[in-house]
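The complex appears here minus one protein chain, its other protein chains still in place.
Now for chain A:
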Amino acid sequence: MIIGAGECGGRAALALRDLGFEGPVTLVGDEPHLPYERPPLSKEAMTGEAPAIKTITTDALLAERSIRHIHSVRAAAIDRAAHAVRLSDGSSLSYDKLLLATGSVPRKLPMPGLGGRCVYLRTFNDALAIRAHLSAGNRVAILGGGFIGLELAASARKLGATVTVIEAQPRILMRGVPAEIAEIIHKAHEAEGVKVLTGQGITAIADDGPQVGITLGDGQEVVADLAVIGIGAVPVTALAAAAGLAIDNGIAVDATLRTADPDVFAAGDCCSFPLAVYGGRRVRLEAWRNAQEQGALAARNMLGANEAHAAVPWFWSDQYGLTLQIAGLSDEGRAIVRRDLDDGAFILFHLAEDGRLVAASGIGPGNAVARDIRLAEMLIARRAMPAPEALGSQAVKLKSLLAA
């Protein structure tokens, strides 16, 4: 049984069948939709004529593979002793193995005054509601200069809205993105006509009329027709906590994604796990590929594979014509080596004190950095210590370093 029918839960259900499991598979989700991809919600789904949902499966395929999908229902409680889950519709289901893929939800802005014009983006229905407000001439304030906020800002500009991004930190993308790359993204937004206000805390919000007024730390007021709050996400752990499972910035699991209960696993945004490539440092990742990989890994381990997570974190963001890709966790690095590619694209390689490559952050037009970031990811996985001169020279193919 799988609780959470997003990318992670959906992939896990399909993977169980791919692996030849023939017992019953039940996927429970609180949204009305089939499992779908969330990354497009701030990008293509927002700018397309009619926002389209990109599902990862179909009703027919689920039926063909005997996967029962219970939608629009929450899991209310887990009785681990009885191996049963009570659902919000009052029914109860038993399980042999349980996977929690409950995901994350937007962090709430802890301020009074928020009304119907202050919204969050997590689900397809959220995206539809926001899309309805993004049109030429409308004013949109984005609270938070992180990925969701910036991708949404780019989409809103594409639709002709007037956009202001408000970030409390001294720069955008403080978490996980090197300053050199954040600056390029900042400039791209300004070039596209977005007003980016950094180092600006919010002191008051008035959202009780047809528009929302946001008062900033320096006293200026931003008036908008819609405010979208994108200040991070928090893991959905209440169900697990109530069932007595350990929470440590997410549902705590071991390297095989198993909780302290041998029959309960957790995967994706909702779990924290030891990351082997950094000596078992406990992390929680909010990323599409991680959700997919961990869903598949949890499926293998529910069937007894006992396989440890070994992947290197990876994510991307698209804004205007630029794509950013990061492999690894750059805060593990102490030194940076820059490699310039064609068309203004470049990659920053992050090296640990001992010279080990621990992360690579790249930005450029289209998919200019993709291939080298992928190779960097393989080098990181191998704990390679490539010569900085080789990393910095475009003449040296990264693939040749893999062979070394």
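By definition in this document, a residue touches a chain if its C-beta (ideal position, glycine included) is under 8 Å from a C-beta of that chain, and two chains touch if they have at least 3 such contacts; residues count from 1.
Here is the rule we use: contacts and distances are computed from a predicted model.
The listed choices are "ABC-type xenobiotic transporter", "Response regulator receiver protein", "Rieske family ferredoxin" or "FAD-binding protein"; the UniProt protein name belonging to the chain that is not shown reads "Rieske family ferredoxin". Looking at A:V28, A:L98, A:L357 or A:L375, the residue that reaches the missing chain in the full complex is A:L375.
Touch with the chain omitted from the figure is made, among A:F147, A:W316 or A:F349, by A:W316.
Although one chain is not displayed, chain A still touches it through residues 11, 14, 37, 56, 288-289, 292, 296, 314, 316, 366-368, 370-371, 374-375, 399.
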